[in-house]
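Entry: chain A
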Amino acid sequence: MAAWQRSSASNGAPVPVLSVRNLEVRYFTRAGTVQAVRDVSFDLHASESIALIGESGCGKTTLGLALLRLLPKGARIVDGEIRYRRRDGQVIDVLQLDEEEIRRFRWQECAMVFQGALNALNPVLRVWDQMLDTARAHAALSRDEVRERSERLLRMVQLEPERVLNAYPHELSGGMRQRVMIAMSLLLDPQIIIYDEPTTALDILTQRAIIEVLRALREQLDFSMLFISHDLPLAAELADRVATMYAGKIIEVGDVREIFYNPRHPYTLGLIKAVPPIVGELYDISSIPGTPPNLIEPPAGCSFHPRCPYARERCARETPPLYEVGSLHTSACHYWREVKLERQVVETGD
Partner candidate 1 sequence: MAQTVRPGQLELAPPGLGQRLATAVKVFFRLLAHSKAGFLGFLGVLFFVVLALAGPIIVPDAGRPDMTKIYQPPSLEHPLGTDYEGRDVLKQMLRGGRAIIVVAVLAATLSTLISITFGALAAYAGGWLDSIIMMLTDVVLTIPQFPLLVVLSAFVKLDRPWLLATLIALLSWPTLLRAVRAQVLSLKEREYVEAARALDLGTTRILFGEILPNMASYIVMSFTIGMTAAIYAQVALYFLGLAPLAGENWGIMLNLAWVRGAIFYKDSLMYILAPVLAISLLQLAMVTMSRSLEDVFNPRLRES
Partner candidate 2 sequence: MRQSTPIARAPMIPQLAARRFASVVFRSYALRRVLKAALTIYLVATLTFFIVRLMPGNPVDVYIHTLISQYGFTYDDAANQAAALFAFNPNEPLLVQYWAYLRALTRGDFGMSLVSPGTPVTSVIMTYLPWTLFSAGLGLLISFLLGIMLGMVMAYQREGVLDHILTAAGSFFQSIPNYLVAIVIVVFFGVQLGWLPITEMRGAYSPGMQPGLNLAFVKDALYHAALPILTYVLTTIGAWMLLMKSSTLSTLEEDYVTVARARGLRDGRIMRSYVGRNAVLPLFTQMAISAGFVVGGSVVIEKIFVYQGIGFILLDAINRRDYPVMQGIFLIITFAVVAANLLADLLYSRLDPRIRVSGGE
């Protein structure tokens, strides 16, 4: 057994609940090999919330699926480690688990709420049966406990338990279904929950309500969260830290305020500038020019250089490492010193 598998208690620094190292995911398609996730490393600590942001197609959903080993056929994790610290302190490598172990790992240790909530529930089973199914698959709770927990969680997500538990999915609205999924994600009290664009396909008011629900849950319950989104302001509301993903790589990680006031990667900067301020005049809205790169043959050097206003000859040649740019703030840009946010960020006010 490797040394890192031992408990952390002895050596001071807290061991993260999830620690991803050099993860590589590829899709093997007829058109070629798609490098969907490239050399991704990050740590998620207990009770922490990380927002993973980036344009669609940058590999963030693939990363989420890879963490649960739920990749579709044709996709494979070709390299890397996913270390998970169990409640008893033992650290395991998710990629080494056998089929039965990974099945038990899912939802009980790490749950995931998907985008496109409309179709996430089995249309022919009542919500209650699906709650029960989830609990039974892990033999975690008795029937009465499941009942009691489901009712409590449904109340926490602002739903009427009696009505919802007896309903079939088609009898619930999209927002209600997503709230059911959020309640269900908490049913087995996992340490980590991945929320993959939980508010897409919902109207603006429902989005708001879901975010409020998630925020309230974070205050009341203790779990770590990986929030996947293309919507920066949304991520900012829920995250402690933000990781920006581009072309399958994590290119900037930092504290949420750091990232917002002091982004050090041109791509993150572009994302922030692309957001219209909620209050105040619309000024200097620039969306990032160009299109996301082809992941079958990603650009050499820094993948962002074809779209980057700061790019120089070196960028096409040399792949930038993650530079230490501040306290707990890293950026994969050779010229991070030059990247500065010039506009005044308007406080959205809570």
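The rule we apply is simple: contacts are C-beta pairs under 8 Å (C-beta built on N, C-alpha and C of every residue); 3 or more make two chains touch, one makes a residue touch a chain; residues count from 1.
A word on the picks: all candidates are chains of the complex that A comes from, given by their letters.
All figures in this text were calculated on a predicted structure; none of them were measured in a lab.
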| item | value |
| --- | --- |
| Result, touching chain for chain A in the complex among 1 or 2 | 2 |
| Contacting residues of chain A [partner candidate 2, same complex] | 68, 70, 103-108, 111-112, 114, 116, 119-125, 133-134, 137-138, 168, 170, 181, 184 |
